[in-house]
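Missing here: one protein chain of the complex. Every other protein chain is in place.
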Amino acid sequence: MTVVNRVQQLFQKYKLPILIILGLIVLALPFLVNASMVRLLTTVFIYSLTALGLMLIFGFTGMFCTGFAAFYGTGAYVTAILATRYGTNFFITLICSGIVAGVVGFIICVPSLRLSADFVGLLSTALLNIFLAIVRAWTDVTNGASGIVGIPHPVIFGHEFKSKEEYYYLMLVMAVIVYLLIRNVLNSKIGLCMKGIRDNEIGTIAVGVKSRQMKLLTFTLGSFVGGVAGSLYAYYISAITPDNFVFAISTTFVQMCVIGGLGTLSGAVVGTVFVTFLPEVFRSLAVYRLGVGGLVMVILMVIRPQGISGSKAFAADFSIADRIRQWRLKREQKKVAATELEV
Amino acid sequence: MLLKVKNLKVFYGRVEAVHGVDFHVEEGEVVTIIGNNGAGKSSILRAISGVVKGVTGAMYFNGKLINEMNPAHVVKLGIAQTPEGRQVFPDSTVYENLIGGAYIRSDKQGIKDDIEKCYDLFPILKVRRKQKAGLMSGGEQQMLAIARSLMSNPKLLMLDEPSLGLAPVVVEDVYETIAKIKKTGTSILLVEQNANTALSVADRGYVLVTGTIGTEGTSEELLSNDEIRSLYMGV
Partner (left out) sequence: MTYFLQQTVNGISVGAIYAMIAVGYSMVYGLLYLINFAHGDLYVLGTFVVFSCMTVFGSQGFFSPLVSCLIGACVAGFVGILTERFAYRPIRSGSRNISMVSALGISALLKTISQVIWGPESKAFPSFLPDGKIMLGDIVLYERCIWVVAFSVIIIAAMMLIVRYTKFGRGTRFIMQDITTASLVGVNVNFVVPAIYALGGFLGTLGGVLYSSYYSLISIDIGILGTIKAWAVVTLGGPGSLVGCLVGGVILGWSEAMASSYFFNAARDAVGYIVIIAVLMIRPYGLFGKAKAEKV
């Protein structure tokens, strides 16, 4: 029984108390840690929503969406434009950003269904580039490469959220709400179809699920969530430029999903936490940080390919833990075999 | 002894598929391992060919320990496997598949001669020699797969369920060919679900039940064994 399995078992057994304790800790954190940690955690909440959106697309439909930053960015820019020019209400802006991103996702998904997985990857990367090109060129609306600044603080029921603690709680609540909503969708009948497509698409089609429509739905939902996350992001950092949504950002979210465990909801959160905190752990290494982070990524894939929350079904045929076990067994065998050689 | 296997265990990750089997193949023999689905038959062949990594125990070929050898070296040693499900190279022509079988050889003339021999043994392949292998019928593909394995001039030919998915008439053809190969002196290790057919061509057999060898004996002994008859031949 590996360490992770034991942790997972314990978690299953004591789910409710653990969640309550974790919840209390998270709620109390702003008073326990320093300012930069509070800010970091706030970004973790936002990024885990983004990862959640990508997880729906990547983990549940298998579509290789490396251009996800386009939806994230669309949500952010819609929010930026609406909030700075028209001063719209927070919730309306949030929903609008999500809807626009969802529509873009829908439009992108339709041709993607015809292509095999890898080609979707390039298609989405292409679209990301086109998105960036549009943003950079359409200076009237998006202010081009300089970006949009001065996005006002969110105002909910008259209260303006501007301190870092206020942002912390706001983003936490938003993230939890969206997470719960998605979880409910996944536990529904539609969600069952989505999980079916994730696990065994051909089998799911064989029982009569219309896989194309399901994928379209999942993709749109995922891009909607991405748009909402982008909106929250725009509110949080209050100034966005096209450089916030480049390809490298997209691949970071992909890493979060794979490391967390593709096809699991908790994987989005776990992966985000891991990928966000990893550079912080190595902060002292300055320029070596990126390289060491990359190395850790590789090592993690080799020793735990299914990701932290992922199920073994998605793992490679033969892992390092197995290899070590083999090696031990073989050492004993060799001792026995040496005495039996009589061919 | 050509092939000697002792206490072979095959692991897929943490799952033990084969629980310590012993068997051997003498030169010139046809030995069969029969068992139902999931008994571990293919795993044994994969272990011998070096294609699975989770192997403990000892496998000796002509006295040489071949555990976890690079599969290419196993072929060079003289063991060729016709895998389960034929596994021809679908985008290559029949001719290219046969040349592929001779990958480890460099004697051009010898290869040409052997291709002719294959065409004699399997006339249908000559007819279809320019066709893409993926477009052939199951029976033809099986012939091609066996011919391809023969192209490496193996000392031991291992066949993984050659009757799988084939119509009974085609199975007859395939087994006629196996009998012909036996006459040329090549040793054969045959793994099958179809006990009756396998035992008709084999000298000796082992019965594999969920990863362990239950009964063994000559094919006459097994064919007349009541338990085997009821379990595997519905008698």
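Of note:
First chain written, first letter: the chains are A and B, and each begins at residue 1.
To be clear about the criterion, a residue touches a chain if its C-beta (ideal position, glycine included) is under 8 Å from a C-beta of that chain, and two chains touch if they have at least 3 such contacts.
Model, not experiment: these values are computed from the prediction.
Seen in the complete assembly, the chain not on display touches A, B. When the full complex is taken into account, the listed residue touching the unshown chain is B:V75, out of B:V18, B:V75 or B:L125.
Screening B:G20, B:G100 or B:G214 against the full complex identifies B:G100 as the residue touching the chain left out.
From the options B:K4, B:R128 or B:R148, the residue with contact to the unseen chain in the full assembly is B:R148.
Considering A:N129, A:S211, A:T241 or A:S266, the position touching the chain not shown turns out to be A:N129 (whole complex). In the full complex, the hidden chain is touched by subunit A at residues 58, 64, 111, 114-116, 118-119, 121-123, 125-127, 129-130, 133-134, 136-137, 202, 247-248, 251, 254-255, 258-259, 262, 287-298, 301-302, 305, 314-318, 320. On the side of subunit B, the interface with the absent chain consists of residues 49-51, 70-73, 75-76, 80-81, 83, 87-92, 96, 99-101, 103-104, 134, 148-149, 152, using the contact rule stated above.
We adopt the following convention: only the chains that are shown with their structure count from here on.
Remark: subunit A and subunit B have CA centroids separated by 47 Å (rounded to whole angstrom).
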